[in-house]
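One protein chain omitted, others in place.
Chain lettering (A, B, C and D) follows the sequence in which the chains are written, and residue indices restart at 1 in each chain.
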Amino acid sequence: MPEPALDVRDLVVRYGAIEAVHGISFDVQAGEVVALIGANGAGKTSTLAALSGLVRPARGTVRLLGRDLAGAPAHAIVRAGLVQVPEGREILARMSVHENLLLSGATDATAMYERFPILAERRALPAGNLSGGEQQLLAIARALLAKPRVLLLDEPSLGLAPKMVASVFEVLAELKRSGTTMLLVEQNALRALRLADRGYVLELGRIGLTGTGAALLQDAGVARAYLGA
Amino acid sequence: MDKRIFGALGALAITLAACGGTATTSASGSPNATSTAAKPDVKVGVVISLTGVGNVYGPTQKNGVELAAQRINDAGGVSGAKLVLVIDDDQSTTDGGVTAFRKQTSQDRVVAILGPTLSNTAVAAHPVAQSAQTPVIAISNTGDGIVGKCDWGTCDYIFRASLGESTAIPQTVSIAKSKLNVKSVVLMYAQDDKFSSDGFAIFKKNLTSSGITIKKEIAFSKTDVDLSGPVTAALAESPDAIVDSSLAGPAIQVLKEVNKRKPGMLVIGGNGFNTPAIIASAGAAAEGAVSGAAWYLGNPDPVNKDFVTAYKAKYNADPDQFAAQAYSAVYILLDALKRTPTVTSVLHDKLRDQIELTTGVKTPLGEFSFNASHDVTQKVYVVQIKNGQFTLIN
Amino acid sequence: MADQIYNAVFIGSIYALFALGFTLVFSVLDILNLAHPALFTLGAFTALFAMQQGVPAALAVLVAFVVCGAAGVILDRVAFAPLRRRNAPPLSAMISSIGVSLILIRLIQLQYGPDLQAYPAGALPAAVFSVGGLELDTLRTVIIGLAIGLMLALTYLVRSTRLGRELRALAENPRAARLLGIDVDRAIAATFFLSAGLGGIAGALYGFATNSPFSQMGQSFELKAFSVMIVGGMGSIPGAVLGAYLLSFGEIASLTFLPSELRDAFAFGLLFVVLLVRPRGILGQRDVDRV
Amino acid sequence: MDGLQQFFDAYQTTIGFIGLNAMLALSVWLTLYTGQLTLGNAAFAGIAAYGSALLTMKAGYPFPLALACGALLAAAVSLPLGATVFRLRGVYLAIATLAFGEVVRVAILAIPITGRGQGLVGIPPKTELWHIFASLLVIAYVCARLRISTVGRAWAAIREDELAAASQGIPVRRYKLAAFVLGALIAGWAGGLGAHFDFAIQPDEFGFARAVQILVFAVVGGIPNVFGPILGALLFTALPAVLQPLQEYRDIFQGVILVLVIVYLPRGLATLLELRRTARLRTVGAEDVA
Partner (left out) sequence: MLLETSGLTKRFGGVVAVNAIDLAIAEGQVFGLIGPNGAGKTTLINLISGHLRADGGAIRFADADVTRLRPDQLARRGIARTFQSIRLFKGLTVLENVLVGRYVRSRSDALASLVPFRDAARPERERARLLLERVGLGKRAGAFAGELAYGDQRRLEIARALAAEPRLLILDEPAAGMNPTESAALREMLRELAAEGITIVLIEHDVRLVMGACERVAVLNFGRKIAEGPPAEIQADPAVREAYLGVADDA
């Protein structure tokens, strides 16, 4: 196996006395889409916070194309190519769509306007005026402009109407086809696993199950947890 | 974390220890004094504002008293005993002043106290000395109620060697009326400052009684950032003169704004005008400003010339009125000390009686006496700034 | 009347410059930097020091900008950064800044004493010119121009440059800013440099206009700056400018139409009313009263 | 013992002010303990100082009655003020109370009976040290006992999480207001005592600088318990006297100490009194307000 694009080993995240993530390991190969699923409080958000440098991992390594980024400041991690589309989108509501796009440091957003024409239409509006789905597209476009080697997506379907969820996942599928490496953290396990090449199930800060997306979809445990069957 | 706490603790401990050990030093009046006699020192307390808002005055007062003490000791001290100054900072606050007074009366057991610098500190601190029966000579308070009939009660141990505004201002007003032909004025004052407010009340009374029209009263704040607005409003009344009761800082702003808008307009001030800082900062804008003062630099009287020369030699700067008054007060006290029977164990009431008898002491302020209500009797110098110099006009 | 309007424009410009620096730090970091008045004073004295070494006035303003800017960055490193690292709330930073303010003012006093100082004679333009019967003095007019220029420059910087975008992103959502790859430490340093530098320029210019810098000169600006910021809208740059002129014109108007004793009551009365009626200020955007 | 007597005589005023400042620090502690940052207590002290001084001087009221009236006057003013300003939070609340303080100062300057800028001079010096320390003892005791009662727990709950506190049935606004008014009452009592301790009062003594100073006492001392504010008042009142020999550098030392405490003892000097390691979480300070 070639060197993974993202290789996380033995990651531990602590908040004061509480340990939220207990030494998990996983990897994402170049061009691959990996889903990380789990219930609320399972440690998904903590894991992503550690990956993106928002919290300093208590232990473990985060290698991006061989370079260890664990504990590096957030901006250095983004510059190295590990870019996040955060949960809740975190668009800057008072700034215009265009300004939001340029925040990644890019000077030219044309490529994204071509890719997402709706954003071009709205480019001068304050981003806060966009609908939830449009905001999610903006967040994705903004992350793509930072030229990610690995794109982290945190709950991209959160709070979106079913129709918008579908179109966001279409966008993700398209990104997958164009070879974007993605780590997808989702509650919508079915959609996520269907899109993903592989998946990890996070339970209470540990990796429970792992396997291909299809295999996990068939797994009885996953089905019980997420489908109530 | 614990280490850091101990670090902070350590720093605190060191700070406190470093300061605690020497909490009661006293400044010696004469660095080069060769103790001539075996007589015990005569301790004189000085309470002045070396920090806080009053520290514009405190430092030159310190110079004044230290110069006087040095010269007195060089000339043989107080009938052979060395004069030692105990100088404490009142931090320009009432409680700082009261604390210093309590310390000097109970711990240092000084024979008398000079000070404190600010009037509001004085009205709080003087009662301490009164109840300890320690004579006080005020050296820079100019408001009413400092001596004679004090608001806070009997004050027969309190004297004042600084010319009160209630003495200086009437003279200024009468000169303004008779010599400068002023018929109407606008009266400006810093409303949140005791000195300025006191002066304002005295000006108002005297202007009214001498028949000068007050066209408008304009209050401003001592911390005001810019006085162009109030000055413009004052000039709009077209008075013969602008009267400003404020400290030097706002006074400079008033002078400059007036000069810019209406050069040649007469500005009359109180004691706050009587400092070289006015001429240094306001420059040409200060020309023509009139004020009444207890002292002025150019006074050709030999005692004053001697003082100015000695001061310049020691501090390499011209003295101001605060230095002159502080210096004079030490000599006034010396005069009384010399007349008090046993200097070394001064009975405070005896010293007080002798201070009361002070007449005609020659000081840089002129011939100096206390009147029946313990206030200054001296000449009032009404001065005008001409060619960058304070010049006598009465 | 015309000359009173001119006065109001002048003093409003100084209020605005002062408040801009204050508001910049507040909007980006939610800190009320009570050392800002001390930096303002430092600006006036830095210019004084430079001019005593023979530096011309125009250059001395620049020196004040750079020195105060650097002092602002150091202030942040010493007094605020350690607090930020442990997510301390704004109150801690405010108290810390009081300590720094004490130190700075005292250092200035140790060097220059508490007295009023004066800039070297002849170093500042003294000329007066007249426009339509209005006597205007050159120095103040230049200062007004410069102040307005600086306000426009700051507005441009914040609105239209990359740094400005980063600062606004940081102000609106620090978490998002970090996730987007903004170098937050650098942006914060820039904020303090700009804020303190502007404070320094304001101090130098105000020092020039009055030609009597003194160690407590920043003090009275502090309370007025609160008023300016609240009235205009906490953290809003155009709000601060608007608030500053509103205050200066209000003060002049109350001087003209009310007993002069009540002038200060105007500033704080206005502040109080705005807080109660519209706490986010005239141009403020932040919601103050969240659930 | 003569030395002790001498020391006591010399520093009588400082000792008195430590007590007065400790009371003022406790008055702001009440709101800080509730998680609210207010800066109006200097003004409340001012209202009561002027009120009680005018009553003893001009109306001939007996001293205790004048003190009580002054404190009640301050509390009476604080009630409608609190009812309006507690819609605000954090720095907005702080600035609103500060603005109120300035309005009070300007009002004192504009009302002739207060002596305006000249101040009020000749207040009968009725306050003795034992008055101050007896008051402090009572106030500190009441605050300490309140802290461990249902009321104190409700205040702490509001500080920790206002929303959750409301969900437990705590009428949040009313409790905040109670802390504020009680604080005003204490500040007023201290103000009245202070006015009669000093012969003279001036509007400046109750301004912005004073408000900030009171806050510093409480915050640097720490707010986990009533000893924090008292400790803070003790330190920062005694410090100028202790540092007297350093004169020119005194402010610098004070500033350095302030920064050091805030940076290294985030929850105040009172942290030093807590021995349990985990106690750090329990103690509250600047960290928990606003």
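The rule is short, and it goes like this: a contact is a pair of C-beta atoms (placed from the backbone, for glycine too) under 8 Å apart; a residue touches a chain by one contact, two chains touch by 3 or more.
Not measured: the values here are computed from a predicted model.
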Chains on display which the left-out chain touches in the complete complex: A, D
Contact residue for the chain not shown (choose from A:165, A:185 or A:207): A:165
Candidates D:146, D:252 or D:270 - the one touching the absent chain: D:146
Sole contact to the chain not displayed, among D:170, D:212 or D:234: D:170
Positions on chain A where the hidden chain makes contact: 16-18, 20, 39-42, 132, 155, 157-162, 165-166, 187-188, 190-191, 203-204, 224-228
Contacts of chain D with the absent chain, listed as residue ranges: 141-142, 145-146, 148-151, 153-154, 156-157, 159-161, 163-172, 278, 281-282, 284, 288
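Rule of thumb we're sticking to: only the chains that are shown with their structure count from here on.
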Remotest chain, chain D as reference, centres from CA atoms: A
Innermost chain, where centres are averages of C-alpha coordinates: C
Centre-to-centre distance between chain D and chain A (centres being mean Cα positions), rounded to whole Å: 51
Distance from the mean Cα position of chain D to that of chain C, given in whole angstrom: 30
CA centroid of chain A to CA centroid of chain B, Å: 74
Per-residue overlap in chain A, given as positions that touch at least 2 other chains: none
Sites on chain C at which at least two other chains make contact: 109, 259, 261, 264
Chain pairs in mutual contact under the definition given at the outset: A-C, B-C, B-D, C-D
Contact set on chain B toward chain D in their complex: 1, 4-5, 7-9, 11-12, 15-16, 19-20, 22-23, 25, 50-51, 88-89, 91, 94-96, 98-99, 102-103, 105-107, 120, 123-124, 127, 143, 145, 150-153, 189-194, 196-198, 200-201
Interface residues, chain A side, partner chain C - complex: 52-54, 73-75, 77-79, 83-84, 86, 90-95, 99, 102-105, 142, 146
Contacting residues of chain C [partner chain D, same complex]: 30, 32, 34, 78-79, 82-83, 86, 88-92, 95-96, 98-103, 105-107, 109-110, 222-223, 226-227, 230, 234, 259, 261-262, 264-265, 267-269, 271-272, 275-276, 279, 288-289, 291
